[in-house]
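I have a structure I would like to understand better, so I am pasting it below and will then ask my questions one at a time.
A protein chain is absent from this complex, but the other protein chains hold their places.
First chain written, first letter: the chains are A, B and C, and each begins at residue 1.
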Amino acid sequence: MKKWLRNWRLFSLFSVMALLLAGCGKPFLSTLQPAGEVADMQYSLMLLSTAIMVLVIVVVTIIFVYVVIRFRQRKGEENKIPKQVEGSHKLEIIWTVIPIILLLILAVPTVSATFKLADVKPMNKEKRDKDTLVVNVRANLYWWEFEYPDYGVITSQDLVVPTNERVYFNLKASDVKHSFWIPAVGGKMDTNTENKNQFWLEFDQKAADKAGGVFYGKCAELCGPSHALMDFKVKAVPRKEFDQWIEKMKNAKPVVTDPVAKQGEAIFNKSCIGCHAVTPVDKRPEQARTAPNLANFGDRERIAGILDHNEENLKKWLRNPESVKPGNKMTGTYGKLTEEQINALAKYLMSLKVE
Amino acid sequence: MSTLARKKGVGAVIWDYLTTVDHKKIAHLYLIAGGLFFIMGGIEALLIRIQLAKPNNDFLVGGLYNQVLTMHGTTMIFLAAMPLVFAMMNAVVPIQIGARDVAFPFLNALGFWLFFFGGLFLNCSWFLGGAPDAGWTSYASLSLESKATHGIDFYVLGLQISGFGTIMGGINFLVTIINMRAPGMTYMRMPMFVWATFVTSALILFAFPPLTVGFIFMMMDRLFGGNFFNPAAGGNTIIWEHLFWIFGHPEVYILVLPAFGIFSEIFATFSKKRLFGYSSMVFATVLIGFLGFMVWAHHMFTTGMGPVANAIFAVATMAIAVPTGIKIFNWLFTMWGGNIRFTTPMHYAVAFIPSFVMGGVTGVMNAAAAADYQYHDSYFVVAHFHYVIVGGVVFALLAGSHYWWPKMFGKMLNETLGKITFWLFFIGFHLTFFIQHFLGLMGMPRRVFTYLPNQGWETGNLISTIGAFFMAAATVILLINIVITTVKGEKAEADAWGDGRTLEWAVSSPPPVYNFAQTPLVRGLDAYWIEKMEGKKELTPAEPLGDIHMPNSSFLPFIISFGLFVAAFGFTYHNDHSWGLPVGIIGLLITFGSMFLRSVIDDHGFHIHKEEVLELEKKGAKA
Amino acid sequence: MQVEEKLTAETFPSSPERATLEGKNKFIGFWLFLGGETVLFASLFATYLALKDKTAGGPSADELFQMPLVFVATMLLLTSSLTSVYAIYHMKNFDFKKMMLWFGITVLLGAGFLGLEIYEFNEYVHEGHVFTKSAFASAFYTLVGTHGSHVAFGLSWILTLMIRNAKRGLNLYNAPKFYVASLYWHFIDVVWVFIFTVVYLMGMVG
């Protein structure tokens, strides 16, 4: 009996701890493990509001439990009529004034943080500072395009940013409304169809190390059948590495040596190049850029944003995109490919690397 | 002229309900129809939770999941919660103010049938290609893109039709409460539920027109080539968001204020105490209604309105917490010093306090705009509004159905089964939704049909799914309870719970068709309690016994609504089929034709004679 | 029926529209309805204001609008508001014939207004300002068209009332109906005042 009790205690202790640990979520995804200035600011606001709210809950619960236990009907008192109280001005004033004070305590930092997070002046200067990094984010049905306008470089699906500095974003959508969210790094902003939204984020180097260098990004606005699958990845690297990456991207061209990949290139140039570009410098207007830029496809974290990055999954996607992302715009835009052609294409695509 | 109290066959009963204008029978209709839609919405919820029980599940994928998700939200708000609230109002409000019916009995019936045909039309989409799939908010860019099926057209037209019914209901209750209170029933003597109905109806009156306009725009864009939301022609989808939320936020209060009203009645009744701080409760209700119109944009913090707008709406939203807090404490102090009897309705009422406080405080957290950038469109928000809607509204509707069941149907629901329902539902509710706060904070966006493993969301989602099944089990037991009660329940007395305070408990259960043989004289708050405390068995009448004027039944409300139902089909398909336009016009002709009939044929109602009333009263007293 | 009781000028109450409970209900209910209509039109106006410059290459407001036409239409509708006041004045004096006469004039003026509006829309369509052209066009036609359909509904309402009651004179059953119909007519005028100010005049100013 004793042993059972001890085991039970141990078990419950472990389960509570497990719950607490799980409660923080994953460092690459959870808002509870903030990885940058914005997320930090929001996290402290969350903590402050939670503290105030827990206080409220505790007060209510104490009164509640007392009342429910103390004043329940007892045997033999079924017909007792309690005193009919009209109310009490003193009490009512107390529970009007105290909440007002609590809300004021919350309102001041809220307003101040709201304005701080909206400070995008540096990106809108007539002549931007050289170090101010701006990224144009364009959300499309189930894929993301990231354009670095100051460098003339375009990439998609994997966003690469320097750490420990503010990165500014222009956000828009090309078809339906989406929402750009990197939970661990900071709150979201919608990508609208008729205007450009602007905000900034900061990626913390230490947190990035803890998260393995990659943060998960999500689409947070229902956008159609594959809304759940519209993930993207953020590679946060030190400024120096970022600069190197940009340089490489500027000059990247597909270099194909493998004969099978060469075959793949031929197929690609016949039927895919109309939508997909394979160089990061894509001068076409955005309306013409109807599919993800594949220049650094081989370096990507995921196939289609969700599948593990390997040739098998790529082939699966090429065979039938619909089975991976229902409602995507690629299905049906190209003829039936033979298994051989798919092999060749996969080889070719995987060879597209800048790193 | 009297067709009362005659034995009737099944056909006659059905015909009676199709043509009735009696608020008590319309309450039954709302309860049954709303209950059916509630079960449908519940099944949809179960499907959603089954799909999300484990990562990469393939039970309900992509577009179909979005249809189920959209219909769950739409059904629960428009076709379950609203009509069930209307059921409570119809069943009780006229009696609570000492009236014989609502101000416009014909419109009352029309309101129900419009709601019903609107809901029916919306659900027809399941069988005609596919349901709407752009979420219950149906944001314009996605809902214009969704052209593969007519789902969104069903949404727009169906809700349009049922919305007309809702506005009618709102005006009807306002006029009823303004004009038809019994002598002595001043505004400050009205039961709290009546006050809640009053403010709710005012909110309906002002909140539904923007929604109607939004629907008109959406209909124009989708069916008639309009450009309101088409950016290529200068349109702007943010307008839809604004219109929707100008309606959408008051809608939350439209649902929750009646819930507050129901709980106020129950707390007072089963604590055997007058409602604590009645006048501040009234004040808080009105204030919530007023503030409810100034906060809609907090649903749009991430839309990009800019920091000034976000800050203003954040602070305005926080302000609502104050009147809500006043209410919570007033309820606690109603119980304080009382003699609390834990009946089934009281279980819900007591459980409501901590549950709703949870939903309320997360609401204030959401109001903090900068932090909301993280919460917005995540499972945190899903958890928040389910705490408010289920912990507040659904608890209230379950409580209210148990509380007023004897008044509506003349039989007491089984208390043991009632308490089992309660516990299952209560546990299931917290199991389902508490964990979702954390899922949201851990980065899970809402409205996703699946998720990948290794993101830390597996356990939470599984727990949530298990909870949903508890709630389903509770609903099943409630249904069993209803069946058992209907078959062999005990006949309820007039004052079925023995502690009734308001006028509805002074008339027999169920009440006679005219409610009060003599209009009562009201001498204070809790009119019936006052009489009881003075040792009287009956109310003080305000008029001598006389002939009672009653409105005639009419089949026209059904036909008018049916016409719109037909018209909606026509317009939905008018771009695809040549029969569309004629069918649409025929439908409108049916509707306007029957409206014309209504205005041309005088309907003065009929009288129940004094002798008949006496006879009925005797019978009622005996039973 | 008491409400259909034949009355004389002496027994006719001074506020016949509110003399019965049914009348009172209609009276209050209709005013509430007008409160809701205010919000409905506000949403249409708000949308129009947000979209009025989004012409997408189509004609803009100041190129289109024909002010003389709008001025005449405005005068017609304003006058019809006065004539319906006259009708109610005579109703209160229990002068059924004069009431019918003035309501008749109101209907004629309203029909004139509606005719002008249809003519106006037709002109605009010929200038390429069609409903599907731009967001501005959609918003314009929906706002002004909703008002126009209110006019049409009001006309058929008043006409139905006149025909239905042509032979039975005034009583407490139909007095509230006439009264409420005239309220509706005034409300249409209220909306028009804002339409000619916000849509037409402000459209000319730019």
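In the analysis below, a contact is a pair of C-beta atoms (placed from the backbone, for glycine too) under 8 Å apart; a residue touches a chain by one contact, two chains touch by 3 or more.
Keep in mind that, in the parts below, contacts and distances are computed from a predicted model.
Student: Among "Cytochrome c oxidase, subunit IV", "Xylose isomerase", "Nickel ABC transporter permease subunit NikC" or "Dihydroorotate dehydrogenase B (NAD(+)), electron transfer subunit", find the name that the UniProt record gives to the complex chain excluded from display.
Tutor: The chain we cannot see is, by its UniProt record, "Cytochrome c oxidase, subunit IV".
Student: Taking the entire complex into account, which one of B:Asn90, B:Asn108 or B:Asn236 touches the absent chain?
Tutor: Checking each option in B:Asn90, B:Asn108 or B:Asn236, the one touching the absent chain turns out to be B:Asn236.
Student: Among B:Ala527, B:Ile548 or B:Val613, single out the residue that touches the unshown chain.
Tutor: Checking the options B:Ala527, B:Ile548 or B:Val613, the one contacting the hidden chain is B:Ile548.
Student: In the full complex, which of B:Phe59, B:Phe293 or B:Phe342 touches the chain missing from this view?
Tutor: B:Phe293
Student: So which of C:Gly35, C:Pro59 or C:Gly145 would be touching the chain we can't see?
Tutor: C:Gly35
Student: Identify the residue among C:Tyr89, C:Tyr119 or C:Phe153 that touches the chain left out of the display.
Tutor: Considering all chains, including the one not shown, the answer is C:Tyr89.
Student: Residues on chain C that touch the omitted chain in the whole complex?
Tutor: Given the touch definition above, chain C has residues 2-3, 9-11, 13-15, 18-22, 28, 31-32, 34-39, 41-43, 45-47, 49-50, 67, 71, 74-75, 78, 81-82, 85-86, 89, 92-93, 172, 183, 186-187, 189-190, 193-194, 196-198, 201-202, 204-206 touching the missing chain.
Student: So which bits of chain B touch the chain we can't see?
Tutor: These residues of chain B touch the chain that is not shown: 100-101, 178, 180, 202, 205-206, 210, 236, 238-239, 242, 246, 293-294, 297, 305-306, 309, 543, 546-549.
Methods note: only the chains that are shown with their structure count from here on.
Student: CA centre of chain A versus CA centre of chain B: separation in Å?
Tutor: The computed centroid separation for chain A versus chain B comes out at 36 Å.
Student: Using Cα averages as centroids, what's the distance between chain A and chain C in whole Å?
Tutor: Centres of chain A and chain C (C-alpha means) sit 53 Å apart.
Student: Between chain B and chain C, what distance separates the C-alpha centroids? Give it in angstrom.
Tutor: Their C-alpha centroids are separated by 34 Å.
Student: Can you list the residues of chain C that touch 2 or more other chains?
Tutor: Where chain C is concerned, no single residue meets two or more other chains.
Student: Find every residue in chain B that makes contact with two or more other chains and list them.
Tutor: 235-236
Student: Taking the complex as given, what residues does chain A use to touch chain B?
Tutor: Contacts found on chain A: 22-26, 29-32, 39, 41-42, 45-46, 49-50, 52-53, 56-57, 60-61, 63-64, 67-68, 71-73, 77-78, 80-88, 91-92, 95-96, 99-100, 103, 106-107, 110-111, 113-118, 171, 173, 175-177, 179, 181, 183-184, 186-190, 192-195, 197-198, 216, 218-229, 231, 306, 326-327.
Student: Any idea which chain B residues touch chain A in the complex?
Tutor: 61-63, 65-66, 133-135, 139, 141-142, 145-146, 231, 235-238, 271-274, 276-280, 302-304, 306-307, 310-311, 314-315, 318-319, 321-322, 325-326, 328-330, 332-333, 335-342, 350, 353-354, 357-358, 361-362, 364-365, 367-374, 376-378, 438, 441-443, 445-452, 454-456, 459-460, 533
Student: For chain B, which residues are in contact with chain C within the complex?
Tutor: So the residues of chain B touching chain C come out as 103-104, 167, 171-172, 174-175, 178-180, 205-206, 208-210, 212-214, 216-217, 220-221, 224-228, 230, 232-236, 239, 243, 246, 596, 599-600, 602, 604.
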